[in-house]
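Note that this complex is displayed minus one protein chain, with the remaining chains in position.
Note that the chains take the letters A, B and C in the order they are written out, and that residue 1 is the start of every chain.
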Amino acid sequence: MAMFLEKVKTPGLAHLSWVIGDADQAAVIDPRRDIDVYLEIAKSQGARITHVIETHRNEDLVSGAPMLAERTGARVLHGPNADQEIRYAETVRESDCIELGNLVLKILETPGHTDDSISIAIHDENNPGDAVGVFTGDALFIGDVGRTDFYPDRAEEVAGKLFDSLNKLLALGDQAIIYPAHGAGSVCGSGMAEREFSTIGHERLHNSMLQIRDREEFIEAKLDEMHYQPPYFRRMERLNAEGGSRLPTPMGLTPLDPETLLARRDEGCDVIDIRSPESYAGAHVEGALSLPLGLITAYAGWLLDPDRSLVLVADDLDQAGEALVHFGRIGYDRVEGAYSGGMAAWAASGNAFDSVPLVDAGDVSQRVGESKDLWQLLDVRKKEEFDRTAIEGACHIYLGHLADRLDSLDRDKAFTVLCGSGMRAMVGASLLRRNGFDRVDVFLGSMGAWTNR
Amino acid sequence: MAMFLEKVKTPGLAHLSWVIGDADQAAVIDPRRDIDVYLEIAKSQGARITHVIETHRNEDLVSGAPMLAERTGARVLHGPNADQEIRYAETVRESDCIELGNLVLKILETPGHTDDSISIAIHDENNPGDAVGVFTGDALFIGDVGRTDFYPDRAEEVAGKLFDSLNKLLALGDQAIIYPAHGAGSVCGSGMAEREFSTIGHERLHNSMLQIRDREEFIEAKLDEMHYQPPYFRRMERLNAEGGSRLPTPMGLTPLDPETLLARRDEGCDVIDIRSPESYAGAHVEGALSLPLGLITAYAGWLLDPDRSLVLVADDLDQAGEALVHFGRIGYDRVEGAYSGGMAAWAASGNAFDSVPLVDAGDVSQRVGESKDLWQLLDVRKKEEFDRTAIEGACHIYLGHLADRLDSLDRDKAFTVLCGSGMRAMVGASLLRRNGFDRVDVFLGSMGAWTNR
Amino acid sequence: MAMFLEKVKTPGLAHLSWVIGDADQAAVIDPRRDIDVYLEIAKSQGARITHVIETHRNEDLVSGAPMLAERTGARVLHGPNADQEIRYAETVRESDCIELGNLVLKILETPGHTDDSISIAIHDENNPGDAVGVFTGDALFIGDVGRTDFYPDRAEEVAGKLFDSLNKLLALGDQAIIYPAHGAGSVCGSGMAEREFSTIGHERLHNSMLQIRDREEFIEAKLDEMHYQPPYFRRMERLNAEGGSRLPTPMGLTPLDPETLLARRDEGCDVIDIRSPESYAGAHVEGALSLPLGLITAYAGWLLDPDRSLVLVADDLDQAGEALVHFGRIGYDRVEGAYSGGMAAWAASGNAFDSVPLVDAGDVSQRVGESKDLWQLLDVRKKEEFDRTAIEGACHIYLGHLADRLDSLDRDKAFTVLCGSGMRAMVGASLLRRNGFDRVDVFLGSMGAWTNR
Partner (left out) sequence: MAMFLEKVKTPGLAHLSWVIGDADQAAVIDPRRDIDVYLEIAKSQGARITHVIETHRNEDLVSGAPMLAERTGARVLHGPNADQEIRYAETVRESDCIELGNLVLKILETPGHTDDSISIAIHDENNPGDAVGVFTGDALFIGDVGRTDFYPDRAEEVAGKLFDSLNKLLALGDQAIIYPAHGAGSVCGSGMAEREFSTIGHERLHNSMLQIRDREEFIEAKLDEMHYQPPYFRRMERLNAEGGSRLPTPMGLTPLDPETLLARRDEGCDVIDIRSPESYAGAHVEGALSLPLGLITAYAGWLLDPDRSLVLVADDLDQAGEALVHFGRIGYDRVEGAYSGGMAAWAASGNAFDSVPLVDAGDVSQRVGESKDLWQLLDVRKKEEFDRTAIEGACHIYLGHLADRLDSLDRDKAFTVLCGSGMRAMVGASLLRRNGFDRVDVFLGSMGAWTNR
């Protein structure tokens, strides 16, 4: 039985978790809430999950640690100095070791991103000495380092701690492979590489934050960073101290016919359309919010009230089931059912539908020259994207902030919403429509099309 | 090991095939081209497929009999009097018996639908005497009987033969369960029940064609029927006499990026958009024909040249792989690849896209009163549907005939295309657009919405 | 959307359950405890499970009705006159109707097997009048009728009731297809056909019990029948009145290494070897009971104390997971883990193992002539099998009764255990070994080999 180390990637959140083991024993690092994947990996290796280790308290997703412990009897280990007591975990500290066959996992306290952040060096007893690899949590990513904006009062202090933690990681040696908790696309960093394999050595040479060798300079750089913090983060932190519950099962998702969906909507459920932006543009249920499957984990936490029930409009029930899992990963459990019969059947049953016009680069470039009194280009990307390149005359409101900033917009104007490709723009457009903006269209292709026009 | 009898349903074609067996042996009745499903069933029963029986030469799909025989060594059995020699099959005749453990399959010649049509009575040696069930092929359906329009010169003769064949089936007794080759939705009959389980007894009481007890009256009723015959039927007949080849594997389907898809289009490939009509309405590749997945087997045979290569626009590669199978079932093997990245990414790469406006019942009822000179309502349903109920002023061209009838339409007019729900209408609309009609929209919901308005 | 009717077969218990539906609604008849299969079928049909119907209180398995109701919100319907209140169900009575689209399910009270037994006739509103089919529960099987030995005090009365119920079913007409709750191999009947499809008409002609047209004669025939009643039946009845709990998930089954398995054994867990009899014969854990996967549902209820925990020896974890489901279906939930590393690795870790010699027909025929003082042939089949044909000099103890009858056996003798093939014999042999019988072997091939020698 070989030593094994497998990656479990959660797209959307760009979350990485890991299963490592030897000799019939396995440890899971930073499990997500839908834990069957870890059980499957352990089973295929003939191993028993004996340890679950959290590199830090998660703010962006529901931790699967308590569920995994309940299912397997594994011990949950968590770093020291957590903001709140982690009810389901034991505390581990610097130099604590966990043995799995001939593997030794050694705890390194690496605070900065959070006070309780740890890294976990991997040693092989057959070749004792240097670490083979290291789980770096949210301390060190490939191409970036952890964000340090979660303690606004202690901003300098925690940035400095991260600097020290990174030095501790560098001291492991160039040969150590790094296994971080996030990859490209995560909100937990902004400069992460597209590449998901690297070593301390490669990062030492190429990670731009590791090129800053002066502590003060590093702190300054961190303080200059700007990160979005969706409102659900606070809820996740509390929930992950208490320990979340098992994910509702997609198998039980109720198929809804048009009448039932409308009845639920009228009872106060949010109607969420998880189909592609072009499907939504073509035809959608009146009042539905566009939130394509791939954007759920990134934007539900900004746009949706966790206490309201959701009903979905989906291409099919499998897609709706996937959405239920995505919602569940960030703590939205109240998915009541899904309509997936298509908008042709929807309309054929006598139900009303709505459309959103799409415009292209030609249309936009024509209007850009027109009067600003009647028409407004609205860019909903992140500020850093907007700052890098934007269309003249466009106003910027980040999609996550749009709901709170509607009053700043003139309802008498027509709006063309844009983003990078049109996906987020459609979410923004649907939000405007739900709030009574009548003349809204979307620039399909958005900045991509604009640049390539 | 119990005797088993399992149904394999092929949606779209509404084709039913069957696996029956006992004591480690199995027979497959009327296999389709993608045969793994039969092998799976046999494996799960621990049985070896020893016989493949065709109830008639298939005109609407590629027979899987030769592939199944090649893979398993099974004998292929086919009725007598085929129009062409069936190269891969042995001929069976009235009263021939096939034994599978304690099951006996007994051949009944039941011509009419085709000259070579047979039915297969199922007897259980443990209870000899009356048939337990009967595979009725295209002779007797649940709620209907087989069409008899394939020999225009001998229309009366073959309708009379079918009458006699049905009497032979009725003579099996009320207790016999029937297992036909098609269910509701097939083009091989028009009055088939939504229900897929019945007996000779229940059909004797309720099948309207079986209520006609006079031979001449029956012949007259059959001659009065109107059936569409897509052009690919002739090709299928020839191919199924020779024996088709194995289905191309969906696994090898090439993902295309936008540039490659466009290059293929410019080299002469047909671009087929298999997504939902609302997705196509929202945004689609210029020049693409709308043909939603569920309509492929019904309309590709009308609309596409089997000698041209196809490239697909799909929601994802799984859907494209499914489409490849659907195309393959009716002998369209030249699917070269698929773009499935979404229209937002498509446009973001700087590529042009097109949309089709959707209108609703309110829009249509407003226009119905307007001048006919500028605007035409075009109904593409089957004639029998149109005859049952239609919107005043609509002109009717069956979707299968539309390509040949474009010259009868006034290109200066605007067109609103409709069908039952909007699915087929979108196919028709895309056909008009590809042929230079500029002002085309689709009535989403179509007759369903009109009736429920 | 066609009307659908799908069979779910549970091997071992030979239990049949059914999903029937139309127009987005589905009903499940007699669900088992592992209910995902019903949810999958409903999903694939795009239907919502709105009704769960029990044809009678189950005595041989845990009903899945309450779990399915909890997951889907469906109503549970149960016949009148149950021995105990069915807590999770509403009572339905003669002629009550349930509508699912154009399908109508009509209740027929058919007591006899139990007082609360109902049958459910299937009508199609498109062809009103005669039933298309009927769910017959444990009243009428294919080739047999329900057992009536559950009320020993009222034996004649309930046999007579069954006679009347069967007449009610016959009155539905020959055309009605029958869908019973059990197939061949079930302990709920003994003459069931290997065939799983039939009609009222075919049964009227061929079911031997339906050939008895005199009520008194029928009652007499029923009173003459002999049925085994495993002790867990009583527990199932109580549990199914209360409503059982969800099945433990096979995913969480703990892999055990040899040391842990032995530790559990020493703590009092039963070690159950679910591998083939030849694997057990070759090498097994000392003290393990042989209970091959396929025999669990038939014999665990006889041999195992539901209050003791179990640890399994399996070929692999998938097989152990299957066993967990089989145990769960009959209410044995305490499966603590499984060893699946093979006996070579087991022994290589320094652990002891045991073997059981296998003998063949030659060996047995040689010994049959030998002195009876030293050697005893022990046949553990059902009495009806033994009565039909047996080896001279063999003594008979039914496997289910063996544990209680050990004292009747002379421990100084050598024993050769036999059954039909050697499967049940190995279970019996392992039971003898666990109880201190030293010289036990098994006749592999058993009566099959004897007959074919």
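We take it that a contact is a pair of C-beta atoms (placed from the backbone, for glycine too) under 8 Å apart; a residue touches a chain by one contact, two chains touch by 3 or more.
As the structure is a prediction and not an experimental result, all values here were calculated from the model.
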Worksheet item: Which one, B:254, B:365, B:435 or B:452, makes contact with the chain that was left out?
Response: B:254
Practice prompt. Pick out which of A:198, A:340 or A:421 touches the chain that's been left out of the picture.
Written response: A:198
Response to the item:
Answer key for C:345, C:374 or C:414 versus the chain not shown reads C:345
Worksheet, complete the sentence: Those residues of chain A that touch the unshown chain are 1-5, 22, 102, 124, 126-127, 129-130, 132-133, 143, 173-177, 183-185, 193-202, 204-206
Worksheet item: Which residues does chain B use to touch the chain missing from this display?
Response: 24, 36, 39-40, 42-43, 46-48, 71-73, 249, 251-252, 254-257, 317, 340-341
Worksheet, complete the sentence: Omitted-chain footprint on chain C covers residues 275-284, 315, 342-353, 355, 357-358, 360-361, 420-423, 426, 444-449, 451-453
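Rule of thumb we're sticking to: only the chains that are shown with their structure count from here on.
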Fill in: Interface residue identity across copies chain A, chain B - same or different by half
same
Worksheet entry | chain A-chain C separation of Cα centroids, rounded to whole Å | 48
Fill in: Distance between the centres, which are taken as Cα means, of chain C and chain B, whole angstrom
41
Worksheet item: Counting in whole Å, what is the centre-to-centre distance of chain A and chain B, each centre being its mean C-alpha position?
Response: 44
Worksheet entry | Of all residues in chain C, the ones touching two or more other chains | none
